[in-house]
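Structure, as structure tokens:
With one protein chain held back, the other chains of the complex are shown just where they sit.
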Amino acid sequence: MSSHDVMPEIGLYQPVSVEDAVGLAGQLAERGWLLGGGQDTYGWLKDRAKRPEVLVDLKGIESMRGITETADGIEIGALVTLTEITRDPLITERYALLAQAAGRVASPQIRNVGTLAGNVAQDARCWYYRRGLNCYRAGGNLCYADTPEGMNREHALFNTSRCVAVTPSDTGTALVALEAQMVIRNASGERVVDAEDFFVGPNLDITHMTVLGAGDILTAVRIPAKWANAEFYFEKVADRNVWDFALVSIAAAMRMNNGVIEDARLVAGAVQCTPRRLSSIESAIRGKARNQETADQVASLATEGAQPLNFNHFKMPLMENLVNRAVRGHVV
Amino acid sequence: MELIRYRNDVWGEEVILGVSWDLLWVVSVTAFVLLAAHAIFMAALAKKKALPSSEGKRINRHDAIDRAFHWIMAGSVLVLIATGIAPIVGLRISWLNIHWIAGLVLTFVCVFHIIRAMFWQDFKSMLIGPADFKEPFDETIKPGKYSFEQKGLHWAMTVLVIAVAATGIILFLNINSPWWQRPSVTDEGSLGIYFLLHGIATLGLVAFSAVHIYFALRPEKRFYTRSMVTGWISEAEMKENHDANKWKPE
Amino acid sequence: MTYMHIGKDFTPPDIEGKVTGAARYAEDFRRDGLVFARLLTSPIPAGRVVSIDASEALAMPGVLGIFTADDLPESKPPANPALAKEFITYIGQPILAVAAESEELAEAAIERIVVEYERRPFVVDPLDTLVEGGPDPYPMGNSLIRTGEAAAGTTASGTGVGQIKWTSDQVASFRAGRFPTGASFPEEWMYGDVDANFAQCSTILEEPFVTIGYPHHSLEPRTGMAYWENGKCYFHGSLQSHTVGHDALSAMLEIDPANLVFINENTGGGFGSKIFPYPTMAVTGRFARKLNRPLQLRITRPEEFYIGSARSGMQGWIKIGLRDNGRVGAVDVAIVGDAGAGGGASGGSAAEHISIMYQPEAMRFRGMSLYTNTAPRGAQRGPGQNEMAAVLSPMMDKAARQAGIDLVEFRRVNAPGMDAKVGSRQGVLSSSYYPQAIEQVATLFGWEQKKTLPRQISATKVRGIGVGEGYHSAGASGYDGLLRIAPDGKIYLHTGVGNLGTYSYAGVLRAAAEALQCSWENCVVVHGNSDLHLPHSTYQGGSNTIFTETRSSHVAALDAIRKLKTIAAAQFGGAVEDYSIGGERVFLTSDSSKGMSYGEAAQKAIELGGELSGMTYPEDIHRTTQRSVQAMQGTGLIGVAKDTLPKSGTAPGFAIAMIEIELDTETGKFDILDYSGVAECGTVIHPMGLRQAMNGGGVWGFGMAAYERHVYDPQNGLPANVGLYQGKLPTYLDVPLHMKTAGTDMPDPQSPVGSRGIGEPAQGCAAAALMSAISDALGGHLFNRTPVTPDMIVNHIAQNSFNTGDLKTNTF
Partner (left out) sequence: MGFSHAASGFKGEFCGRVYSLIKGRSWITLVVLIKCSSLYTTCLGRLSQPVNPKLTRRRFIKGVIASGVAAASTSLWYTASGQSRPAGAVERLLTISVNGQTRRVDVAPQETLAHTLRYKLGLTGAKLGCNRGECGSCTVLADDVNIYSCSTLTHEVKNKAILTVEGLRAADGTLHPIQAAFIQELSPQCGFCTSGQIMSAVALLKSNPRPTREEARNALSGNLCRCGAYDHYLNGVMRASGQLS
């Protein structure tokens, strides 16, 4: 790590409309850096590990701030803070899963300024990468974590491809579970991407965590009515209960009908580079009662195909246990 | 534009990372421009000769197994180039597994080809001798089985493919595979050199593949392409382009 | 005994500043013309500097200069150099400093300096250098040689680098948890007949163990600011001691101590890492002199990780023998300490912990301090004792269970009482009420009742209860007390004790107020700035302050009282013994109307001069105190004395804690439901301060037991957890909602107010109790390691045998 910790000289724009922001983002491209709450920005800059030339502060854009009810669900402005998400009645009443996930992010002060967009678009937390090393994710030739002696306790179990970083986003798992859609703007227009496709693994793009490219701005997140008021389960296990990223997290949404699970979405966090849909569990529990017996039957499916590294073997039992809890619906 | 990409290693020491992919554009554009120029030149200025007839007696030029080798090699090279370039140009496909599988296929096929060429084929037909160098400048000299250009292209491809395969295998050893876990990298500088050589070979492959495909598609050479599909050329094509004294097809 | 002040809460003078933001720490000071220095730190774990090319940086406008090892006296390993040149021994080691008109410029300049390095082999695991053929962290070897007596956890002078190697069989055997037959240990002591005593033991336990070191991470990084005026150096620094470091800092700056003004009213935490001046201070002071400008060297959080000191690690083997009655008959312990790059490991004090807490009838210790290319280690809150307490507690529990004895009863049977012996020399204690502390905490916690609670709370929650003990020596003697009674009647209590956040710097002065029978409101605490004329006070390793400094405060007060009475006797006749004090007056005992106020006496002292107003002073006081008295001459009645009160044996600080946890068997996480701790530190002089020490130590204990550790990548020597986030310092939500703590409050006869210190043991008992409770919750399972983290618990419960088989330090 460098000896640096003051902010480098950098330009700053504070556009007040999405159009202006999109224009700036498009023209600056790789030289620009979008600023939401900034909580995943300043560390990079202070370390000189990333060197954008211009910051585009989006917080002045009012249209990206509100939480509104739509014909099919709700739309959350990308700049809505995590604290706002934990308090908003629409979200806490209908999509408590998201509120719970947002409430477990980092610390109160970070939630107070950290935005939903920032939380889903944040970069990998692999300590090697964060140190500014030139690993695969930074455009280099190798991974320091995935080696016989790498310190990879917090790294991935599944779907690694050279890079073994995991998704750090707590809200990301919830959004995938809720079948949210991400609204992305760039100079050529708007596109809507399913949350599940929003996150990309290293096999597809080793230097990006999401589909967002240069010039793209995530403007809003839409949550369909489909899962409103469903039965939810969220849990995040981290070393410390503040600041720390998940060792494993679980987000689940279930619809019950006549005492059995009619439909379910289960998503695990921090086990691969993207939120991991647990489709095998979903189909295994469909039509079954939501109880301990069902949970015990299916939990071990969660880790099928896992390839543990040196120090992260514990994530397998931990993941199974969290899946068990999510399926049975309670802790004790 | 830079030619070589450098990075700092884990201890802050500057090491080579690989070839600059800007060169990919340079190579592609250069190849395109040169080939386009050639096409224009041929279309506008070159003496137009009537193409020899493809009718008549068929002469076997390539055995089925060699044709299969060729197309497997061609296919794997194209797949390798496509999958290798995809992440460079920002195309999001899960390229790596395809890439190394194609690389293994290419390697195995090349090994087979080399062995076969040395012991079962007429290896000498591909050798370039001092006399061959007169061939391009003297229209009266006709080649044996392979023209000087074909030999040149073949040997260039040989060097490039061996280079790309050899470096590719080293790089392959540095990622996880079904057979092993990736090792620790103790010398990032060496790794960078392998990437550099792999990249340079790739650039060459892209260029020579372009040249090869271009000529394969040219009207006056198309019968060679056909021969690589069907195995034969016509007697007329043989006479027009080859010296029967130097190449005595069975 | 009823006291006016002792045992009563008070408002320390510095606390208002802390809650209003007015309290200033070293980095809060600015000065006209201030320049900013930043460090360039080593990217390599081992090697040397071949060359430095700063020409481009120095050509930048606003860049004022660089400062390298060449600007400093040569330093020889294992002394930790302020700036490295020939011996780079860890990543993050400072190489040079660059100064500029702004921090931003200084940082930009750093990027333009080209340093050529030559790399050397490195090692991050002590056993990897111990094995034959293994790399050495220094070119000349791998181990600390103590050529003289040095305090544990420090690298005082009299140290060197030697080389120790074991065969690979011996190392493999040690790794596998067996004593390595025939292996050499440079440190060894023994008392009693160990083998004979083992032979008499019915329960024998043999266990390997590992404790991983971790950084102090004081919240205030060790920033310093210095400027030079008229040949004097004014230094704003951050030390936990004050005057005791004065001479050492002067020496680092190569000036007469009289020409150093050290200003340090507040210190943002030290925990052992700021006891004495640290190497970086030399850069701050000397660079300021070189540039002839006020200069601030701000230390960033990552730099604080690198140079801010850390606890050493231990890798060990222990054999414990219990007799039928539960008495510990014999202990044999061997410890390979990880001293990082140029520190000292603490195996000896770890063994000392065992010797005092369980009073084994015979004991042997074998140990060594090995260097690794990791951050330098130094004293951290009970170095050795606390991590030993943590890892030992569940083992002792296991032994007790095997012997069929209740865990608390076992502690009772072995408790160090008044006649306890300590350490290799089996020295005596000044006093010990530790058996009473056991009873007090058992009652506070409700051990007997909690013992009977079911372990299984629900399908996924299990209860664990545990007990842990902490010890540290808690006091010295021989320092100076100094006070001044001014003609206006105010009593100025001077102290050279640093303000490390425990308020003990003020608390100890209440012993003087007590003796002088004066109101606290009339007292003025003078501290934190050597221009304010401070006495030579003790170094502050937590527990040391209270015992030591109540004594020196007391002797200063006695001196003042004698002088008050002398003045009164001179005024009103009679002998000194005929006079008494009270109500801030000195008066004839038989006729209280014949007397004068303290203020009047002070005026008289000025008139009479001599020793009364400090014109003369005892010869045995330290030079620092002498200078202070000289500066105060003729300004009032001066009370000054060196503490020569009788002292024998070790003044102990004990603490015992009990913990109840609820452990989630599916996540490996736990909640602490009950934390009860009792300190045995003699008379409690400041009840709230004691609770602070106990609770804060408790949080540190939780950090040691469950969160904090060094992690280094053996491939490249990189530390994995540099910052606070990855350092996993416990937060509000990782500690209990309430903490119950108290003190035995029984007087130590060797302190004039009966008090000893506490501080270090507060952590040890908490860490040990938590380890004990985790083990209890898991049916007595031993991890043999600190910290125990959720992954280890989950793996254990899943029985996937994935961890703890290979005990190693500096790793996950």
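All chains are identified by letter, namely A, B and C, in their written order; residue positions are counted from 1 within each chain.
Everything below uses one rule, namely that a contact is a pair of C-beta atoms (placed from the backbone, for glycine too) under 8 Å apart; a residue touches a chain by one contact, two chains touch by 3 or more.
Being a predicted model, the structure only gives us computed values, none of them experimental.
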* To do: Taking the full complex into account, find the residue in C:Phe67, C:Trp700, C:Phe783 or C:Phe812 that is in contact with the omitted chain.
  => C:Trp700
* Structure fact -> Omitted-chain footprint on chain A covers residues 5-17, 20, 23-24, 27-28, 31, 35, 38-39, 42-43, 45-46, 53-55, 57, 59-60, 83, 106-110, 112-113, 241-243
* Name every residue on chain C in touch with the hidden partner chain. => 9, 11-12, 14-25, 27-28, 30, 43, 50-51, 56, 59-62, 101, 105, 108, 112-119, 217-221, 266-269, 271, 300-301, 500-503, 688-689, 691-692, 695-700, 723-725, 729-733, 735, 737-739
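Here is the rule we go by: only the chains that are shown with their structure count from here on.
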* Residue list for chain A, restricted to those that touch at least two other chains -> 144, 147, 149-150
* **Junction residues of chain B, two or more chains touched** => 10, 184
* What does chain A use to touch chain B in their complex? -> 133-134, 139-144, 146-150, 160-162, 200, 203-206, 211, 213
* Asked: Across the complex, what residues on chain B touch chain C?
  -> 10-13, 184, 186
* To do: Could you please specify the touching residues of chain B with respect to chain A in the complex?
  => 7-10, 17-18, 87, 90, 92-97, 174-176, 181-185, 188, 191-192, 195
